[in-house]
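The complex appears here minus one protein chain, its other protein chains still in place.
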Amino acid sequence: MNTLGNKLRVTVFGQSHAPAIGCVVEGMPAGFAPDMEKLAAFMARRAPGQNAWSTNRKESDIPEVLSGLVEGRTCGAPVAAVIRNNDQHSKDYSGLRRTPRPSHADYTAFIKWGDDYDIRGGGQFSGRLTAPLCFAGGLALQLLEARGVTVAAHIDQIAGVSDTAPDFAAVDRADLTALLKKPFPVFEDDAGMAMRQAIEAARMDADSVGGVIRCFALGFPAGVGEPMFAGVENRLAGALFGIPAVRGVSFGAGFAAAGMRGSAHNDPFHMDAGRVAARTNHAGGVLGGITTGMPLVVNVGVKPTASISREQDTVDLETGEDAKLVIHGRHDPCIVPRAVPVVEAVTALTLFDMLLEG
Amino acid sequence: MNTLGNKLRVTVFGQSHAPAIGCVVEGMPAGFAPDMEKLAAFMARRAPGQNAWSTNRKESDIPEVLSGLVEGRTCGAPVAAVIRNNDQHSKDYSGLRRTPRPSHADYTAFIKWGDDYDIRGGGQFSGRLTAPLCFAGGLALQLLEARGVTVAAHIDQIAGVSDTAPDFAAVDRADLTALLKKPFPVFEDDAGMAMRQAIEAARMDADSVGGVIRCFALGFPAGVGEPMFAGVENRLAGALFGIPAVRGVSFGAGFAAAGMRGSAHNDPFHMDAGRVAARTNHAGGVLGGITTGMPLVVNVGVKPTASISREQDTVDLETGEDAKLVIHGRHDPCIVPRAVPVVEAVTALTLFDMLLEG
Amino acid sequence: MNTLGNKLRVTVFGQSHAPAIGCVVEGMPAGFAPDMEKLAAFMARRAPGQNAWSTNRKESDIPEVLSGLVEGRTCGAPVAAVIRNNDQHSKDYSGLRRTPRPSHADYTAFIKWGDDYDIRGGGQFSGRLTAPLCFAGGLALQLLEARGVTVAAHIDQIAGVSDTAPDFAAVDRADLTALLKKPFPVFEDDAGMAMRQAIEAARMDADSVGGVIRCFALGFPAGVGEPMFAGVENRLAGALFGIPAVRGVSFGAGFAAAGMRGSAHNDPFHMDAGRVAARTNHAGGVLGGITTGMPLVVNVGVKPTASISREQDTVDLETGEDAKLVIHGRHDPCIVPRAVPVVEAVTALTLFDMLLEG
Partner (left out) sequence: MNTLGNKLRVTVFGQSHAPAIGCVVEGMPAGFAPDMEKLAAFMARRAPGQNAWSTNRKESDIPEVLSGLVEGRTCGAPVAAVIRNNDQHSKDYSGLRRTPRPSHADYTAFIKWGDDYDIRGGGQFSGRLTAPLCFAGGLALQLLEARGVTVAAHIDQIAGVSDTAPDFAAVDRADLTALLKKPFPVFEDDAGMAMRQAIEAARMDADSVGGVIRCFALGFPAGVGEPMFAGVENRLAGALFGIPAVRGVSFGAGFAAAGMRGSAHNDPFHMDAGRVAARTNHAGGVLGGITTGMPLVVNVGVKPTASISREQDTVDLETGEDAKLVIHGRHDPCIVPRAVPVVEAVTALTLFDMLLEG
């Protein structure tokens, strides 16, 4: 369903064109005074309408906190927050019910709910639902930071252009801090420039591009997780696939491990300033479902935006015949940059939940 | 923990050198008479000691069913099965507690449980625990087959050698049936030969190799799944990462989607013999967490076996100094072939569970 | 936490003096057009300020639906509803943090959350949180009614005065329909009059009284439930203890069964118009966790309101000394009448959830 987590539990609600979207966060520790400006800045990274690669939709996206805070501090009760939907162009979507958009959830929603599905603006599948996730995740990021854990993601790839990350065994807090300050979070700014050009080129072609986001967590303690079905990988993957357009999740060397020999892939242990460390970190900080204490590294593959403005083939669900479709409305030619904070948010929610579970 | 599923729920127990391993399967529909020979044949695909690429450990691996069956038919009570551990060489592992094996769970288990961890044969992290998973999954495969759903996986890659799968939109039951009959399940036998040579080469080098397994499900109905955190991708990924050595899970085009444009990646709908179909299936049969009715396609990246017989660097947890390690004992130079039925089993368990959930 | 249910899942949020209270209902079937007037009438039964036995607090309690409805019909997305808190007298509660009210959650909340607990108006423990439960339960009642299931409760006891219910094997829809129309739902109006007099007597004495609520469900199918830990009793009890002030839950003959002999307690089967029925229904419609098809009967024991206006002994948590306490503010001398629809709501939510689970 729309619920993530065990001890820290987030329930997301809303549709793109409903009166509001929002979330309820259960299990928030009492006595935490969130930095609301920092939270707003974090949420702004996801918001649309800020630059060339995102839609023009204006969202104020100022969440109203309805419960769980007393004079700015959590009180142990669930924190509920609501974001009103203001800037809706519902007429844009009227024809889509008959002619489902390729690679979008229109068709599967139709199969599941028939004509009752709220198709306006993507309904409950809209990327807009990631705003409340960022609200909740922004709180989790602050809670983690207070416990010495930093979470930050970079754009590893867009349209085949790749960034270069630091060695997974050596990535440090300065790397992540630098990343978090960038409007377009890459380690190599040249790569970032080339990615933006590729996005712009796709936009000019009425097309879209996808990419890969890589998220790091530093300072997360060793020994967290469980074997088998409740491991860090199971939990993070189960959460990250909840972000629209995610098609793959891998850890450390990920699928590249498949082409490596054990002698190259294995991460040899050594003593580093009196602590056990690994010389390489192909494991991405997790072995057997349990954290090693090395940087956590998770890779998230994102498909190109499904809504493109070119004419596409589809079917007419009413007549049962082949049909053509032209999608109007505002759509990002690449959602990867805006998905970066969402990946950080979902990672933070899952990691903080696992910390609470002990 | 060790439990998978909601309505069909499997709990796995045991360690490599405990008296036994086994599982309990709750929620099995009543009145099902499993074909025990077929189940044994399925489990044999995972068993070791059969050929050049697997360990010499002999396992009889005949599960004893302790409950849930009356005269060969399920009765609605949980099905519990036990496999005795007979062929144990516990002395092999005596030194490993001090010097954890690189890229193995020895170290994380030590962090989590200290000296109490059962290190013998990998303890509860042993690949041997996948035998009861195959018992449970073999039942789920039969239940799915009776409902018209076929699940089969091929080896997509080993050591950089790739197999070629049929078009994801066109793969049919004959393809899968052929696959299921092969001892080394690839579509292209030449590729399979090259893969086996790569495994043998690694073995000769006292090394190991990894690979990618791709699993298909045909006949699974459209409209199954949920948006956000309970989608088919979330559920399958959350389950498949429970298989030892899995480092990545992706759907359809997977991470390759990151390099495609929307116009190439989108799967156009068309009418096919009166039914809505997609011309391509980069989505791997799932959009927005809900099945499309096209073939389900999930890709599973497997790392090279961590236990290699070369000398490796590690640490001595007792002295806190760097150390050298040579692993003795029997280890597959590549676990990918034996992991194929495990991937099928876990996929089947998850899909059947989702069917039961409705 | 604040979440109830599996397939139909309600998450309740808010505190008595937060900006709002509300709930999110996941898993609502699509295409359901709730009768909003009927829902408002149901919620009004719980609302305070209507008569002599409830507090004077005025609540408009009109929920705003934020999501999940499109033109008055459910769309498959979670239904979120918010009720604003308007009539708050926060000053009433200022002293209570030091001197916890006997038999109230003040003290346990202090132990759990320290000074961060929102003590105003009972915070998250306030009976006011049952308003969103009634919103969600009111929807479940309508969904059940559409499937032929009627849920209704009567006041079985208040302050030792007892109502007389129809024989549990014979209670019929006319009985329940009559009950649902009464402002003070008892079968015997004389008993109801005596109960109200007992409440009034307690109020005049600056005291309070408790009671027992018995809830029936008619038309619920046989064969629903599971053995052991997921039975109808486990599920209903696990839910009903979520209502403030509930101290006991029993089924059918309940604790009285303890004093009966098997020959008297056993419910003999017989054929009734071609169907299997039971002559008596001491079982309350459930055997071994699974419904029999006979009327479901659940009894809920409610303690006397803890907040009484007499001076009481307590402690001063600041000085660590014994102290006296006089509670000001508005409190029901008996919450039983207002708890009746809450019991119906929670019963309906649980039963509908179990129906969806199949």
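Lettered A, B and C in written order, each chain numbered from 1.
Here is the rule we go by: a contact is a pair of C-beta atoms (placed from the backbone, for glycine too) under 8 Å apart; a residue touches a chain by one contact, two chains touch by 3 or more.
These figures come from a predicted structure and were not determined experimentally.
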Query - Residue in contact with the excluded chain [from C:Lys7, C:His154 or C:His282] - result: C:His282
**Report entry** Listed residues C:Ser16, C:Thr314 or C:Thr347, member touching the removed chain
**Finding:** C:Thr314
Report task. Identify the residues of subunit B touching the omitted chain, counting contacts across the whole complex. Result -> 1-3, 9, 11-15, 18-22, 24, 26-27, 30-31, 64-70, 73-80, 82, 109, 112-114, 116-118, 120, 123-124
Query raised in the report: Which positions on subunit C touch the chain that was left off?
Result: 1-4, 12, 100, 102-105, 107-109, 111-112, 124-125, 129, 157-160, 202, 205, 207-212, 222-223, 225-231, 233-235, 237-239, 241-242, 244, 246-255, 257-263, 265-271, 274, 276, 278-279, 282-284, 286-293, 299, 301-308, 310, 312-315, 317, 320-322
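Everything below uses one rule, namely that only the chains that are shown with their structure count from here on.
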Query - Residue-number overlap at the subunit A/subunit B interface, same or different (half cut) - result: same
Report task. Name the most central chain, where centre means the mean of Cα atoms. Result -> A
Report task. Quick one: point me to the chain whose Cα centre is farthest from that of subunit C. Result -> B
Query raised in the report: Where the centres are mean C-alpha positions, what is the separation of subunit A from subunit C, in Å?
Result: 39
Query raised in the report: In whole angstrom, how far does the Cα centroid of subunit B sit from the Cα centroid of subunit C?
Result: 46
Report summary line: Whole-Å distance, C-alpha centre of subunit A to that of subunit B, is 27
Query raised in the report: Can you list the residues of subunit A that touch 2 or more other chains?
Result: 1-3, 12, 109, 112, 124
